[in-house]
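Below: one structure in structure tokens.
Only one protein chain is missing from this complex, and each of the others stays in its spot.
Naming follows writing order (A, B and C), and every chain is counted from residue 1.
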């Protein structure tokens, strides 16, 4: 056995995303052959007892309630930023300045200008960095990207994506706090735009190239909700729903929509791309399938193929089980860290970097500005 | 305009099947270019007022309550037998003896020996004849047959078919009478075997060749039902459900099942054929789609194709609307009469003839005999 | 038998739509009990031989190449306008002035102002009138409307509809002529907006009420095509694709899209409506199914229901076959004429009237104006 290089991890946060990332670090070496071996050094969270419980559950060697202590530790190689959006910039920039690699949850920041400071920090420090747009690494999604890059779709006419949920329809759902900070504009920056559309936009930019203009509308269906912090009803500052259309640099049209008021959809994240020669479609609810239509098939036998992406020659799947046996949501994070560690070994950075995430943030900013003004807006680049 | 030859129709029966056949005669000339033009001469049914109403509704020139009068009319060219199964033989044989063409609803007879007398009659008379296994002419089903005949599936390993319904679960459904004669063994001969499995078997023999042996089980879940005729509870003589497996002459295995106790399925008639190179699947509930899997597709892109059979180059569809616009159940009868009339014009008989239907009847007999004995049975041929 | 009142039909046009309407007239009496009995009196088309062939095929008593002669006939009760859009107004207005009932294909006119003159004409003449937005009468669509009207969805948050095709991707498809006049701006008025989105908008207004503002973008992917009339390459004046979002009077958000460049979709006409309590979804490719999600279902058992709309207690279906046996596209036209004739008998007009269609036309106008200006536009009302 060749000795592996250890990569010491400092985890900031112990919520949902800290779980997905911790799980990925624990599993990656069981399934991927890597030069690097992650070591879970420390987890940081606000409530000491919960931080301790998290460390115990996931095997972190230590815990703390002060993220600066983690960032300052000499023996930590990488900082994971898995806290609400309003803390991303401060922590990530401090980590970069301390010479740590940084993996940051999405959206990168509250807005583009703030994201830019993060990009500048990691690039000035020259540290490897990654924004955790995990869906790029669902095997069916990765395969879609490969098909596009191989030119199989031909000229693209349409890119269509949505992310529909239904969990905030009840007026009883509060804003703020551990489970519902995504409804609090101060913590989240925006509503579905930053939380959900950011995923759609990240994939779109990756698969279909730059967006040159957007035109958007937003809505806040529930105007005030109880604040977990104040205990009082307070105005809701986020967008409950957002729809926009856009133009891509390659001439194709985009249509995007997100809401948390689409009864019946838990997490209907889909994209569909229509090209001259072929089309593809994917849906998070059945994440192991890719729908594919190829016009070059014999005429009478043309139809959408429902491809069960679970074979060894499909992206990532040789690392898992046997054909027909599906993996799930969490595996996208395992793939993400596997690719990141592979990138460290080869010296070839993997995306989405902070700079990639900045482009997504600029589109989000343009979407919100367009919704406010009723005008077409060109995103910064 | 070239004058068309008239084909004078005598319809025996005014129930569900008489409606589907009458509709077919009325529509066929609007959509198909044919030498023959059907003329609805007379309809016959038990209750005079209802026969009259039927004639009025469908444009029959006359009506009667005595089927022999129709058969005896010199000006009638073709007799349609659309009455309960126990009347098929007598009427069809009389029609053949009178020199009429005969189209008979399925199953052809109550059993094989009786069916044989019908075959002998039409063949002795030399009259064109057809058994109305209409599902052969659903475009997706017809296309499946063409794909098989072209060798696209390669060696066949498995043929699987079922016909599942749920309309007799309630013990309140009676037996006998106009709408429920299918539950009366005297009128129907058998239960799901003759009514539903006969359709499955007809397609199987047509698509996959002869069946050399069957092994079956049947069940009657509701043991007695009220008789419409007697008004009393009487033992139920039909099979409520029937399952059988079999071996085909080409070495493939068959698995068939039918029931009227499959809650949730109105008319789930399906077949699936697995070949060395490709597989196909069809389902009556979505009759306009053919599912197709081709192993020769590039590995990572293999998947079941959902083919929307509505293009002009797919069977029968050039006669209807435009791609994407579905036709329905009734159109299978229009295609049946179109093909029959085309066969008259060209002198090339179309199937399923009475002789074809006899083979199906023999398999049904073998199935019922196997269920009774618990043994493998080889059908007559 | 009670004698029926005859309704004498004059058909203007012999193309695709003339076939669907003629078929409806021929079938309606076979399946519906009506006071009125349509009589196909005359068909009119440009080429005499084709008009004669059409009359012969469908049973019209006469034919002509001059539509004015049909309109002037005393014995004609109803004029059917099944010609390219640029002829709708002239014919419909003349028919109204001659005191005829008028059924006109959609879109009603080339634009709102022209449509208004048609509305004024039929209303001044007091003649029954109908715009042939046939999809309202697909049983699953009709049932969706009933569910909404019964309040089962609760407050509506989102209305989403698209109509995606792929038949004009090839640059070889010409513009103008019999089969491709829909690509010629002079004949069609607009591209997908009038042809396809008009259907989406008609259903949306009917199901979800008035639209108060729209914001749209359009694209013409193929900039010039050969003209069937001139034989030369000419600029394309229609919109190949159109996306818009909107706000409804009830506070819900709308998202609409149409294109003829969505590879893999023959006629993917869908709508989805998300309400507080329930959601529904429909798709023309599987027109006999309604997808329904009800939040009031027990929590662990909530899921989208795939309802096979083929039972006798579902809209229109008691007139057809038995549960599980689907009808198709053409039946929506049969239902349309059945309802229209029923409306004549009861004196209660059925929609969509010309005035209903005017509202759709105004939304189309607003969509095109918004796409041109990049601004929100409020449709006329």
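For this structure, a couple of remarks:
Keep in mind that, in the parts below, contacts are C-beta pairs under 8 Å (C-beta built on N, C-alpha and C of every residue); 3 or more make two chains touch, one makes a residue touch a chain.
Quick caveat, the model's predicted, so the values are computed rather than measured.
The hidden chain makes contact, of the residues A:73, A:308 or A:355, with A:308.
Shown as candidates are B:50, B:72, B:90 or B:219; the residue that touches the absent chain is B:219. Along chain C, the points of touch with the absent chain fall at residues 143, 290, 292, 294, 297, 299-308, 311, 313-314. Residue positions on chain A in contact with the hidden chain: 1, 16, 20, 22-23, 26-27, 29-30, 52-53, 56-58, 165, 167, 265-268, 284-289, 308, 310-311, 320-331, in rising order. Residue positions on chain B in contact with the hidden chain: 157-158, 160, 164, 166, 169, 215, 217, 219, 221, 241, 243-245, 247, 251, 253, 255, 257, 259, 261-265, 274-279, 293, 295, 302, 304, 374-376, in rising order.
In this section, only the chains that are shown with their structure count from here on.
With each centre defined as the average position of its C-alpha atoms, the distance from chain A to chain C rounds to 42 Å.
Taking each chain's centre as the average of its CA atoms, chain B and chain C sit 36 Å apart. Averaging C-alpha coordinates per chain places the centre of chain A 55 Å away from that of chain B. Counting partners per residue, chain B has 289, 308, 311 as the residues that reach two or more other chains.
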